[in-house]
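With one protein chain removed, the remaining protein chains of the complex are shown where they sit.
The first chain written gets the first letter, and so on, giving A, B, C, D and E; residue counts start at 1 in each chain.
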Amino acid sequence: MTNPASQHDINSPGNLARRRHGQSVLSEIDGQQGEAVIDSLADINPALAHHVAAFAFGDIYDRPGLDARSRQLVTLGVLTALGGCQPQLRVHLGAALNVGISREEITEALLHAAVYCGFPRALNATFTAREVFTERDDPPAS
Amino acid sequence: MTNPASQHDINSPGNLARRRHGQSVLSEIDGQQGEAVIDSLADINPALAHHVAAFAFGDIYDRPGLDARSRQLVTLGVLTALGGCQPQLRVHLGAALNVGISREEITEALLHAAVYCGFPRALNATFTAREVFTERDDPPAS
Amino acid sequence: MTNPASQHDINSPGNLARRRHGQSVLSEIDGQQGEAVIDSLADINPALAHHVAAFAFGDIYDRPGLDARSRQLVTLGVLTALGGCQPQLRVHLGAALNVGISREEITEALLHAAVYCGFPRALNATFTAREVFTERDDPPAS
Amino acid sequence: MTNPASQHDINSPGNLARRRHGQSVLSEIDGQQGEAVIDSLADINPALAHHVAAFAFGDIYDRPGLDARSRQLVTLGVLTALGGCQPQLRVHLGAALNVGISREEITEALLHAAVYCGFPRALNATFTAREVFTERDDPPAS
Amino acid sequence: MTNPASQHDINSPGNLARRRHGQSVLSEIDGQQGEAVIDSLADINPALAHHVAAFAFGDIYDRPGLDARSRQLVTLGVLTALGGCQPQLRVHLGAALNVGISREEITEALLHAAVYCGFPRALNATFTAREVFTERDDPPAS
Partner (left out) sequence: MTNPASQHDINSPGNLARRRHGQSVLSEIDGQQGEAVIDSLADINPALAHHVAAFAFGDIYDRPGLDARSRQLVTLGVLTALGGCQPQLRVHLGAALNVGISREEITEALLHAAVYCGFPRALNATFTAREVFTERDDPPAS
């Protein structure tokens, strides 16, 4: 893996291993929804799909040193502050629930965020949370 | 407290109580540094100073439903994503340490944030963290 | 109201008074649309609904020292610059009209904002303004 | 053109010439889609429509000193980082293709941007790129 | 002025007239400080200096349809929300004072902005306002 050509080949053994591990992390925290994001990129930008899985979830997400709950709280803060990231917020609100953050903690976290990034961003994240919670209560037929 | 005039009088008994509670919360989580922020606003914008204390720390910060550690993780996410908030990041990095988030967890949280808001914002927050950590190791003589 | 428990009880007499005043401010400036926002949060995040009413509209919006017209101009500037806040922009474009800012002044304000936050943000706020203006001319049947 | 009145008259001969040149630049780089943007503003904010054409495209876009390809790469970077600018991103992704940037270069540019503004912004821009590419392959019947 | 070459020549008679008008607007609202910004760009980016003067101040700032006070309120909202624009905020806080917005109105506007873009941005704009006010009280010797 020392030459750049194999480093940039997303199907080299090393990259495939990193991506597979990332996909398993993503599946564990977000079930089918996370996989769907990766799959949906396969046609348009396979290298982006690779790096979301291999880097974001494989290299970073389950590093020791910070538990999953803490990571999701940071992620909620970042995505709420950025605004305009509803698809990613949906994935990570689902992940937050999956790692044991309660609905009450999530809405409290969004109220807390309002102090730092303003009420509009907090409101919009809350509207997305409602969609995610509603879908959990009443999942769409597959 | 039912008429707007007293609601807008930052020294009405109700507002004074809210502010005092907020100042005690702020002192508890950030010692002298937090108080210094409030004091520094007294001349230029006393109403802003009031609302930082009474609303941000008194009304919101110690609400039940989300522990202090979780609040600081959300705050780190928001402030890192916003960028350009070094003074506030300094206060909240100090608060994060005070509520028991370790240095290793903080730097790990900033690496995690890089995935969602990009490396430049994560790097700049890390440079601020270094300043805060260094000051803790070697506090300026008072 | 000196103990935190009652400060955090959104239905304590003091908080109820603050919220009721805020709701009256919101109703005055934005009629049914503003109330609808608060009501829509009641199920998912009642504390956020409380603070939008009690803090944003009750504590801050009708403070003396800045007239409603000026507040709406600042708000238009902030929401245009943030981007991605269409629901809030709709509320505040309606409020701007209600406090006497003309359509021509609003579109001129958005052109002005383009200089400082770029044409895309100004264009998107203008598209939202068109929706608000159109709805005023031809309100949806209730 | 030395007095402000004519400077602010968007139909003065000087301003008309600037706007016409801008419209021809816009038509050249983006065909009917760009003109549609300008036309869509005619009712709500004709001065904004004028300045998009006269300033953004007439005064700036075809200045010597930077080729069209380079300008579109800068624009993609700005719009991806801002987020929430899907309509403008659609126009400029179309323009990028028109000035000879390939689909592969566009998706690579968006992966590259992920490093600097985070994966969520890059993902959302990629979803918009897919819409633009799909529409090119299978244009809507007119 | 119908050919692009003269449109892009910042010293063509038409562009010179637009720039001179802009410089006179800028001088009127911000005295020497505004001119200093333009002059400071002359070496590094004379075309940017031209367009700040000719477009931002000449074409837009004194257009009829919105008074100077209203424009400055929008600008304060935009610059506070963007964050990281201290040099521009200094210029426009000075301009706000010059067009008759009082210090109390400015600090109230920044408290108001906190609701929409969060306390950190409002605090940082307030710190810049303090610098501007202090300098007015005690101007640096020239």
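Following the convention adopted for this analysis, a contact is a pair of C-beta atoms (placed from the backbone, for glycine too) under 8 Å apart; a residue touches a chain by one contact, two chains touch by 3 or more.
Note that the structure is a prediction, hence the values are computed from the model and not measured.
Undergrad: Since one chain is left out of the picture, which of the remaining chains does it touch in the full complex?
TA: For the complete complex, the undisplayed chain touches A, B, C, D, E.
Undergrad: Determine which one of E:P13, E:G31, E:P87 or E:G100 touches the chain that has been left out.
TA: Missing-chain contact among the listed residues: E:P87.
Undergrad: Given the contact definition stated above, which residue among C:F55, C:F119 or C:F133 touches the chain not shown here?
TA: Of the candidates C:F55, C:F119 or C:F133, C:F119 is in touch with the missing chain.
Undergrad: So that we can see where the missing chain sits, which residues of subunit A does it touch?
TA: 1-2, 4, 7-8, 13-14, 17-18, 20-21, 47, 51, 55, 58-60, 62-64
Undergrad: Against the chain that's been left off, what residues of subunit E make contact? List them.
TA: Counting only subunit E, the missing chain is touched by 37, 41, 43-45, 47-48, 51-52, 56, 78-79, 82-85, 87-88.
Undergrad: Over the whole complex, note the residues of subunit D touching the chain we left out.
TA: That gives, for subunit D, the contact residues 55-56, 60-61, 63, 65-66, 69-71, 73-82, 88, 104-105, 108-109, 111-117.
Operating definition for what follows: only the chains that are shown with their structure count from here on.
Undergrad: Name, by label, each chain that touches both members of the pair subunit B and subunit D.
TA: A, C, E
Undergrad: Return the chain whose centre of C-alpha atoms lies at maximal distance from the corresponding centre of subunit D.
TA: Measuring from the centre of subunit D, the most distant chain centre belongs to B.
Undergrad: Counting only Cα atoms for the centres, state how far subunit B is from subunit E in Å.
TA: Computed value for the inter-centroid distance: 31 Å.
Undergrad: Could you grab the centroid distance between subunit C and subunit E? Build each centroid from C-alpha atoms only and quote it in angstrom.
TA: Between these chains, centre-to-centre, one finds 26 Å.
Undergrad: Which positions in subunit A are in touch with at least two other chains?
TA: Answer for subunit A, listing residues that touch two or more other chains: 56, 78-79, 82-84, 88, 108, 111, 114-121.
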